[in-house]
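Heads up, the thing below is written out as structure tokens.
Just one protein chain is left out here, and the rest sit where they should.
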Amino acid sequence: MRRLPANLIIGGVLVALVVGVAALSLVWTPHPENLMNIRGKFAAPSATHWLGTDQLGRDLTTQLMMAARNSMAVALIAVLLGGSIGTILGLVASAVGGWVEDLVMRFADISFAFPTLLFAIMLAAVFGPSLQNAILAIAFINIPVFARVARASANQIWTREYVFAARAAGMGKFAISRDHILPNIAAPVIVQATIEFAVAILAEAALSYLGLGVQPPESSWGRMLSEAQTLMYLAPQLAIWPGLCIVTAVLGFGLLGDGLRDITDPRLARER
Amino acid sequence: MIDVSNLSVNFGPAQAVRDASLTIAPGARIGIVGESGSGKSMLGLALMGMSPDAAQVTGSLTVDGTQMAGASERDWRRLRARRIAMIFQEPMAALNPLRRVGDTVAEPLRVHEGLGREAALDRALALFKEVGLPDPAARLRQFPHEISGGQRQRVLIALALACNPGLLIADEPTTALDANVALRITELLTDLSVKRQMALMFISHDLTAVARATTEIMVMYGGTVVERGPTAEVLNAPRHPYTKGLLAARPRPEGLRQSGTRRRLPTIPGTVPPLDKLPPGCRFAGRCPVELPQCATERPPVVANAACHLLAQGGAA
Partner (left out) sequence: MGLFLLRRTVGFILTLLVVSVVVFATMNILPGDPALTILGLDASEDALAALRDQLGLNEPVISRYFSWVWNALQGDFGISHSFKVPVAGLISERLPMTISLALAGMTMTLLIALPAGILAASKHRKAADWGVMFLSQLGIAVPAFWLSMLLVLLFAVKLRWLPPGHFPGWDDPVAAIRALILPTVALGLVQSAVLARVTRSSALEVMRLDFVRTARASGLSRGRVLWQHVLPNALVPIVTIVGMQFAAVVTGTIVIENVFSLPGLGRLVFQSIANRDLPTVQALVMMFAAIVVTANFIVDLLYVAIDPRLKART
């Protein structure tokens, strides 16, 4: 048994922490969600309010836990959506080859001209700002990323002997892609998904901060920060906690992704 | 000009060079032969103060009478290029691909001798002529990928000569080259050494090249010097069992039978063990055809320039 890399362990612990808190918020929070208490606003940390309260007297710990849940949900939906479309496109490109492959890869090249924020801005301008649009924008940006990873990995598998054997046995391209290629590109795709999860959390935070993501009354780390910004002279502590949560989550998924890559593909484990 | 005694290069428990001693007089031409892993390149790097970071170097090494054992990078830098220069095996990889070769050769002149760009390029041009590069003025402005392997090696020699070193260490200078190009590079190095009264340390496993280029020779195996002496003497009448095996393994034209089939070359049995698996006594023990019981455990004495228990007892290997 090889020793697990440190980034995998640290990343795993941070991810377990964030996901655990998000899951816990489904069944329990220290105070009822969104319970306001204007008299008790800006309360200092205490036994009842572990991290104090915000400008509306809401319990900060509770808000952060709800935000964790929202953030995880957004990242999960967006990465699943964009990841599966991208992976399928990559598989098809690799299986069919020729102009189809060229077309998919051109599309991937060109979509890099649209960072998540630009795409979200377009959608927000047409449909108005909403959480769905933010998820769509993050998912969209994941499509080319996964298409590239899936195609590159699939192209390697297509040259393996067992794939030749399957073709010789008369298996169709679709069946081979499903039964032989997909299971064998799972590792790099999952690694990419973990890393993109971190990217999605950052994107959601930025979009929510700008008002293009999670809308009130739902809570989000990005939104909490944008509210805290106007109160910076009054209650600077409100600007600290949500940011720390973002960093913890992003760092966790990023390290976990790096660690998974290190153990699944030693060739890619660059000098670090 | 250089005195080395009991120089060892260790990587933890593994000894890449064990107690090597040699003296290099001005203008001397010394060959170092041995298989890869024999420590010959490590010895060359040690003389430049360029042993890998992980290596511990012990023993004494004086250059022009100054003790350089344990000297700082800064002190070594003063010697490199100006007193001791070195060229390496792969002429393609050894040149910065993004620089015109003229600028590469001019750089040490500008850094060490404070020349301006024009003056340094003039000197580079003279050096290119000296090393026999065809159309030297045009070469100055070319990039490494635009010239041939032999020409690249000549550029590297020009670079090494730039600051008129007293010793040129050539580490496998001909290995990566075609046979006839290799021959000409060997001749060039010999000529330069004679004309400039510059000592030459020719490190190679190519015995033919070493025979042409040098007057003295050191045979290394497993980090130790097993035999040394005048080149002609050692190559014509080898005494150490390893040298004998090495020479016998050399392909010769007379090895071709009349039928045209090749005579099977005698080879030394086994392979060179990894550095940390070498026997503590004679490094050649275990592969030696005439091994004595004490060979694997006791270090052999040096008798008449060969380190061998059998020879010390008066036997003939």
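All chains are identified by letter, namely A and B, in their written order; residue positions are counted from 1 within each chain.
The criterion applied here is as follows: a residue touches a chain if its C-beta (ideal position, glycine included) is under 8 Å from a C-beta of that chain, and two chains touch if they have at least 3 such contacts.
Computed from a predicted structure; not experimentally measured.
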{"item": "Chain not shown: contacting residue from B:77, B:212 or B:299", "value": "B:77"}
{"item": "Contacting the left-out chain in the complete assembly, out of A:4, A:26, A:125 or A:152", "value": "A:125"}
{"item": "Touching residues on subunit B - with respect to the absent chain", "value": "48, 50, 73, 77-82, 85-86, 88, 90, 93-98, 107-108, 111-112, 143, 145-146, 156, 159-160, 162-163"}
{"item": "Interface residues of subunit A (partner: the chain not displayed)", "value": "109-110, 112-115, 117-118, 121-127, 129, 198, 202, 205-206, 209-211, 222, 225, 228-229, 232-233, 236, 239, 242-243, 246-247, 250-251, 254-255, 270-272"}
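What we mean here is this: only the chains that are shown with their structure count from here on.
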{"item": "Intercentroid distance (Cα basis), subunit B paired with subunit A, Å", "value": "57"}
